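Inspection log for the structure reproduced underneath, given as structure tokens.
This part shows chain A:
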Amino acid sequence: MTEIDSLRPLAAVLVSAVAIAPILASYRRPNLREGWTMLAALTTFGLVASMVPGVLAGDTYVTDFGTFVPGVESNVAFALRVDPLGLLFALLASTLWVITSLYSIGYMRGLNENDQTRYFAAFAGSVSAAVGVALADNLVVLFVFYELLTVATYPLVAHDQTDEARRAGRKYLAYTFGGGVAVLAGTLLVVWLTGTVDFSAGGIAALAEADPALARVAFALLVGGFGVKAALMPLHSWLPDAMVAPTPVSGLLHAVAVVKSGVFGIARVVLDVFGPETVGDLGMGLPLAAVAAFTLIAASIIALRQDNLKRRLAFSTVSQLSYIVLGLAVLHPRALTGGLLHIPAHAFMKLTLFFCATTSPRWRASASACPRRWSRSRLPRSGWRASRWSRASSASGTC
Partner candidate 1 sequence: MIDLLATRYYYLVTFLLLGVGAYMMIGNRNLVKKVIGMNIFQTGIFLFFIAAAYLEGASPPVLTAEAPHVSPLPHVLILTAIVVGVSLTAVALGLIVRIYADYGTLDAEVLWEVRHDD
Partner candidate 2 sequence: MIDGLSGTMIVLVAVSALGVLSYARAAGPRSNPFYAAYLLLVAGLTGMSVTGDLFNLYVFLEITGLAAYVLVASDDSGRSAIAALRYLLIGTVGASLFLLGIGYAYIATGTLNMGDLATQIAEVGYTATLVQAAFAFVVVGLFIKVAIFPLHTWQPEAYASAPDSVSALISALVSTVSAYALVRVVYTAFTADFLEANPLAADLLGAAAAVSIVAGSLLAVAQSEVKRMLAYSSVAQFGLVVAAASLVNETAMIGAVVHLVGHALMKGSLFLAAGVVATATGARTVSEYDGLVDRLPVGAGAFGVLALAMVGVPPTLGFVGKWYIALGAVESGSWVLVVVIVASTLLTLAYFARLVERMFFRDPATALADEVGVAASEDEAEVVADGSDLGATDGVVTSGSDPATDGGDDAPSTDRVTFGMYAVVVVTAVLAVALGLAVFEYAEFLEPTITRLLTP
Partner candidate 3 sequence: MSPIEFALVAFVLACALATAVLRDVLGSIIAFAAYSLGIAVIWVVLRAPDVGLTEAAVGAGVTTVLFLLTIAKTVRPSGERILERLDLPALGVAVALVGVLATTLGALPPVGGSETPVITSEVTAYYLEHAYKEAGVKNAVTAVLAAYRGFDTLGEAVVVYSAGVGILVVLHREVFA
């Protein structure tokens, strides 16, 4: 396994961030603006995809800028690293961004949405932050992008500028920044216990020897913090409310980028910060699994009772995400594989479900899961597609 010094990870993060400038600048010319969006989406995708063969061959790509904040023993580097887990998430986000951009253009124009420039700019920022989360080399860099993701997605949640949207936005900020604070506190604790925050496969060795009580607190803070975005119950209630956002946002961000960044954070914590063994020794696997299992069932039951289609999908997301967390919490290689596989699987299915949920503008106002309206006669093709994907996800045992 070789390490390749490359600027490609950095470029993958920066392209969409840089694209914000031309997007904002061309606010008078929607076609040009959307052109920039597509260009950035395709470039990001290309950059991420170009690293796939190398990673499959066992290489890792690294961009290292040296220290940017201090730690106790070793300083924290501003570094990006492409490893298989990160690449999976980055590839997912960048692929789906291309698709969602296309969908967004039609959706936003079709509905005469307000502030489209802000929408596309914030979208580009969110994707940049999501890719950054995927490629972060240590907890602090991960935290930086995790917070940026919150900031960048907030305008999308509050996009409608109605009272409802603003309330949802406020709730979203409160929950996710609260989570961010917990992550920060957990990170500080890890720094203090071990002197380092770098990810290492199998966990940071020093954590295994650290005071178990403090290590448990650190684990709880980190998982709790990431758990907010991963919508673990009882920290999930921002997600259904955030469905007031335009559909592409609900689709890409609240089924893929944002919630998965939380799950991804938990995966990093379990796999690369503590390591499955240490988690097992600390006895934290079972409680996490219990929370995940509870969320899984409770959210599904609530989803059954939701009449609004997007809210139903949101609760389904809450439930599905817990599969992944459960897979991580079981601490067995096979469960792990299953959990991680479910990241892309759920992403594709849920994104398509969201797209179908509101293909017609008329449906947006009263998107309802009531069977009578949800019929093939009204919306033949998307109805068919939605049911097919629903069936597909049940087939994989997850709906």
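Basically, a residue touches a chain if its C-beta (ideal position, glycine included) is under 8 Å from a C-beta of that chain, and two chains touch if they have at least 3 such contacts; residues count from 1.
A word on the picks: all candidates are chains of the complex that A comes from, given by their letters.
Bear in mind that the values here come from a model prediction, so they are computed numbers and not experimental data.
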Result, touching chain for chain A in the complex among 1, 2 or 3: 2
In the complex with candidate 2, residue positions of chain A that touch it: 27-28, 30, 67-72, 75, 78, 109, 112-118, 143-144, 147-148, 150-151, 155, 158-159, 161, 165-166, 169-170, 173-174, 177-178, 180-181, 184-185, 188-189, 191-192
